[in-house]
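Can you keep this structure in mind? I'll have questions shortly.
Note that one protein chain of the assembly has been removed; the remaining protein chains are unaltered in position.
Per-chain numbering from 1; labels A and B assigned in written order.
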Amino acid sequence: MIKAGELVEPGSTRITKTGAWRTFVPVIEHDRCIKCSLCEIYCPESCIHQEKGLFVPDFEYCKGCGICSHECPRKAITMILEEK
Amino acid sequence: MQNLLAPGHRACAGCSMPIVIRLVLDAAGPNTIVVSPTSCLEVTTTPFPESAWEVPWIHSLFENAAAVASGVEVVMKRQCKDTNVLVIGGDGSTFDIGMGSNSGMFERGHKITYICYDNEAYMNTGVQRSGSTPFCAITTTTPAGELSLGNPRPKKDMPAIALAHGVPYVATASIAYPVDLRKKVKRALQVKGPSYIQVNAPCITGWTYDTGNTIEIARLAVETGLLPLFEYLNGELGEVKKIRRPKAVDEYLKVQGRFRHLYKQPGGAEIIKSIQEIANRNIEKYKLVD
Partner (left out) sequence: MMKVVEGSYAIAHAALCCAPDVVSAYPITPQTHIVEHLSQMVADGELKAEFLTVDSEFSALSVLVGASAAGARCYSSTTSQGLALMYEVLYNVSGMRLPIIMTVANRALGAPLNIWNDQQDSIGARDAGWIQLYAENVQEAVDTTVQAYKIAEDIDIRTPIMVCMDGYILTHVYEPVELLDKEKVAGFLPPYHPNYILDPQNPKTFGAFADPSTYTEFRYLQYEAQRKAMPKIEIVAKEFAEVFGRDFGGLLDSYRTDDAEVIILTMGSVIGTIKDAIDQMRSEGKKVGLVKVRSYRPFPAKALMKELENAVAIAVIEKDLCVGNEGALLTDIKAALYNSKLRMPIIGFTAGLGGRDITIKDIRKVAEKASAKDSIESEFEFLNLRKEIL
């Protein structure tokens, strides 16, 4: 596993599911969404992506920071306390 | 948007630094090599055996990112490759310990775009004062106390230092204005020489605010005039981002824990006034308000 010189494969942090960190989880009301894509642009985890035209967070990685909710111009994203 | 920074990195929830990286890499594209100094960026994105970087990336030491990038750049030049060579590093490394290395890279004229994500302190080691820490901000080495109102020194003017080296493209940018940031990165990459972009990067842990407010705080920095968004091309001031509705610095200061002492301690009100004066001077100098 250890390669001399500490070389590491690209994108390999995907193995760590930072979704386990969160307390709050974003809920997107797709009816209110105007597809401005600001949530995708601002997400620090690169985990909001488009799926069949809808903006969807990847809950494996979402840390629940709330930036998407705070910045959504249509208040289409709400942060709720996640039931675990 | 090209996602050249994978999820799973260890940055704090709501950290601005990954937002900076994602926007910069979106503008630069996959034909890019990134050099980073020791920083929050480095430790959170590359814990062995993992790396969040989808482009080639190298970390050497704290103070030599610009020098290492110089070595990469000459090899790209030698091999006639048009690969972008970027440094993405924090303010501690850029403003302080890496000054010598940066100065050398600037004056040798390498085609390197140097992006400083500026969170205004040594955050990786737990929020200590750097040359970039603004006047009267609290850090662990400039705490508020009986005899102290926080950092006693003004913020070092790193863009001016880059300009003094004749760096052909010098700009400030903000994650609250992602289109502007991307445009500036693309412009910098066209320059046949060094370029320097300082990106304001709010830090939840160091500036003390709630995780969802990162972009909001970045926006307030610009709207108060404390962070003028400008570009210099070949030493001449180019475009500036006008402030449509200027806000008092108070709106920016009061939402951050690192300035909260100014609202409690004697002498704090004077300081807030002098910070407002800094903002006013910026507004005048760069004609930020029509």
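Some notes on this structure:
Simple rule for what comes next: a residue touches a chain if its C-beta (ideal position, glycine included) is under 8 Å from a C-beta of that chain, and two chains touch if they have at least 3 such contacts.
Only a predicted model underlies this, so the values are computations on that prediction, with no experimental measurement involved.
Here the missing chain is touched by one residue of B:Thr83, B:Thr133, B:Thr224 or B:Gln256, and it is B:Thr83. Looking at B:Pro56, B:Gly235 or B:Gly267, the residue that reaches the missing chain in the full complex is B:Pro56. Taking the complete complex into account, residues 2-10 of subunit A touch the chain not shown. Residues touching the missing chain, restricted to subunit B, are 30-33, 35, 42-43, 46-51, 53-61, 63-64, 67-78, 83, 100-101, 103-104, 107-108 (touch as defined at the top).
Convention: only the chains that are shown with their structure count from here on.
On the side of subunit A, the complex with subunit B involves touching residues 1-2, 6, 8-18, 21-22, 37, 40-47, 49, 58, 60-61, 63-67, 69-71, 79. On the subunit B side of its complex with subunit A, the touching residues are 1, 3, 5-11, 13-19, 22-23, 45-55, 175, 178, 210-216.
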